[in-house]
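Shown here: the complex without one of its protein chains, the others still in place.
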Amino acid sequence: MSRLPRCPRHRGPPRGARGVAGATLALAASLVLAGCESGAIGQSGPGSNGQSFVAGSPGATEWRAGSGPAVPRVTGTTLTGQKLALAHYRGHVVVLNFWGSWCTPCRAEAPALASLARHFGRSGVRFLGVDIRDSPANAQAFLRNFGISYPSLNDPGDVIALDFASTVPPSGIPTTLVISPGGRVTARVIGEVSYPGLRGLITRAMAQPS
Amino acid sequence: MPVNIGLAQLSDHFLLGTVVFYALGMLAFAGDFAYGRTPRRRPAAVAATAGSVRVAVPAAATASAALGSAGPAPSAARAAPPGDGAGGTIDGPADAAVGTGWTVAASRWRAGGAPAGRWVRAALAFTALGLVAHVAGILTRGLAEDRVPWGNMYEFVTAITCAAVIAFLLLCIRFRIYSLGLFVMAPVVLGLGLCATVLYTAAGPLVPALHSYWIWIHVTAMTLAIGSFIVAAVLTTMYLVADRYARRPAAGTGTGFGAILQRLPGADALDRLSYRTVIFAFPIWTFGIIAGAIWADQAWGRYWGWDPKETWAFISWVVYAGYLHARATAGWRGHRAAYIQLLGFTTLLFNLVGVNLWITGLHSYAGIN
Partner (left out) sequence: MTDVRVPAGTTQPAEAADGQLPESPGPAGQAERGRAPATSGPFGIVDWGRWGWHQLTSMRTALILLFLMALASVPGSVLPQQGINPQAVTQYYAAHPALAPWLARFSLFNVFAAPWFAAIYLLLFLSLAGCVIPRTFRLVGAARQQPPRAPRNLSRLPLARRMESPLGPAEALAAASALLAGKRFRVRTGDGWVSAEKGYLREAGNLLFHLALLALLAAVGLGGLFGYKADRLLVAGQSFGNTVTALDQFRPGRLVSAADLQPFAITLNSFSARYVTSGTDLGQPSAFHAYLSYTAQPGAAPQRYDLQVNSPLNVDGVKVYLIGHGYAPVFRVTDGTGRVVFDQAVPFIPVSLAGLTSEGVVKVPDAHPRQLGFAGVFLPTTIDVGGKLESAFPAAYRPRVSLVSFAGNLGMNSGPPQSVYQLDTAGLRRLPVKPRPLAPGQSIRLPGGAGTLTFTGYRQWISLAITYDPGQLPALIAAIAALGGLLVSFLVRRRRVFVRASAGAGGGSSVEFGGLARTEASETFEAEFADLSAALAAATGSGPAAEGGGPRSATATGPSAPNERE
């Protein structure tokens, strides 16, 4: 092997230590770098488990009064064929829920949503669903099954989800947004909502000035 | 588009003729070893080319000290250089000067070398005839299928061997390495034989994923590169053999294996020629990988996915790059670099054979069941 030239401006370490040092350097460097690996090359996905939707990482986010992002213009057709716009509910607290009849967590939270809708209906809180990847027949069967009486917009082409993309995108199914009367998002829940959890979010949204 | 059966059969006949002609050529090359003229001693004052090359062997050391940036050691200053007939001419130690980075080594076999003897001429004629049949076979196959004629392993190996023969003949024209004919044509004939027997698939259309103009660019580049790498591998193997043999004290005698080796170009000349062939093929291989990545992006949605064939192409690239670095590093020049090159060639063979036949991936177009 060729004799390696040394940089002339420094001394080398004592001979015996070089081998050990070299190995340690390599190991340390690789451990450090492996810890912050970018996963750039060959990052493989979750693998196909045939779930056919992205579950999203669960969690709730709340915004302080007036600091949440403003909701975009949302218009659509309900499952019964009527045109409906989110602006129609300006002045009320709105709970917007993205769901699908094929989605297990959506089915799990449906009773809570139905119950909360009845509970808060008298207080002026409006519930609105956005139905993803469902035919109208499937969706209406779901609503009948769980006794959900609030309207849902049918969104087979993800137009409404796209409208939200730049503000507070629904990054999973189900996603529930709580919107203040002034049209600002006060809370977002990704994943199944619980009855007490959503009740608390709605109560706090109602307490906000606008 | 239905396959033209008549042309397909014509292609098979052509390729059969190719094998016959190449085999006859090999026999003639062997005949040259046995019955051909012994190589003349080169007179010291040969000056056929302008520039009168004088080889600076003794000046090598001083020249390298004087002028060399980067001067790896002269690989040897042997008393009896290999393959030089009886040695003792002033040009004898020519190859020894190869080692220094900044000196000129004689391209001995070019400088007024002995004209090809009868046997060599016959061998070259057979090989050229074989090449004509080879090209005709590929052409008719392409016409029969109405598509580019490298879409499965049979066609690919046929094309590679054709590229190897073309590379060899070009080197013959430029460097007159006739004596290597036997050793280059042997793997070619072997490859074609495998084609005709094990790898053979009937003419048919391409699978839809291959319907792209990129097949012209990517696969052609790979074919050219692999054909050249085959020739380089043969040259390196002969270099190792010649070099090993030359170290023995009985070198230079005119009998047996020694007689064959005497007819070959010197070990260092073989090494250099192999290096130059790799220098030619390596950029083509690089280009082929890039073209493959562009095509993969169009067809499969990503430009690099560590598909087995992509991975092994990358491995081959790395090993050949290692060879190029080794060749330029003192202490690794010579044998070690040659072994690295052969390692690279092995990865190429695995890529061609193993990945196609044993590992399934997106590249599984071998067409063999």
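Note that the chains are named A and B in the order they appear, and that numbering of residues resets to 1 at the start of each chain.
Please note the rule applied: a contact is a pair of C-beta atoms (placed from the backbone, for glycine too) under 8 Å apart; a residue touches a chain by one contact, two chains touch by 3 or more.
Only a predicted model underlies this, so the values are computations on that prediction, with no experimental measurement involved.
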Given A:S115, A:N138 or A:Q208, the one touching the chain that is not displayed: A:N138
Which residue of A:T78, A:S101 or A:S180 touches the chain not shown here: A:S101
Of B:R141, B:H218 or B:R272, the residue in touch with the unshown chain: B:R272
Interface with the undisplayed chain - residues on subunit B: 2-3, 47, 49-77, 79, 90, 93, 97-105, 107, 110, 202, 204-205, 207-209, 211-212, 272, 275-276, 279, 282-283, 286-287, 290, 293-294, 297-308, 311-312, 314-315, 318-319, 321-322, 325, 328-331, 355, 359-361
Footprint left on subunit A by the chain that the document does not show: 2-14, 21-22, 25-26, 29-31, 33-35, 37-56, 98, 101-105, 107-108, 132-138, 141-142, 144-145, 156-159, 161-167, 169-173, 175
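As a convention for this text, only the chains that are shown with their structure count from here on.
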Cα-centroid distance, subunit A relative to subunit B, in whole angstrom: 59
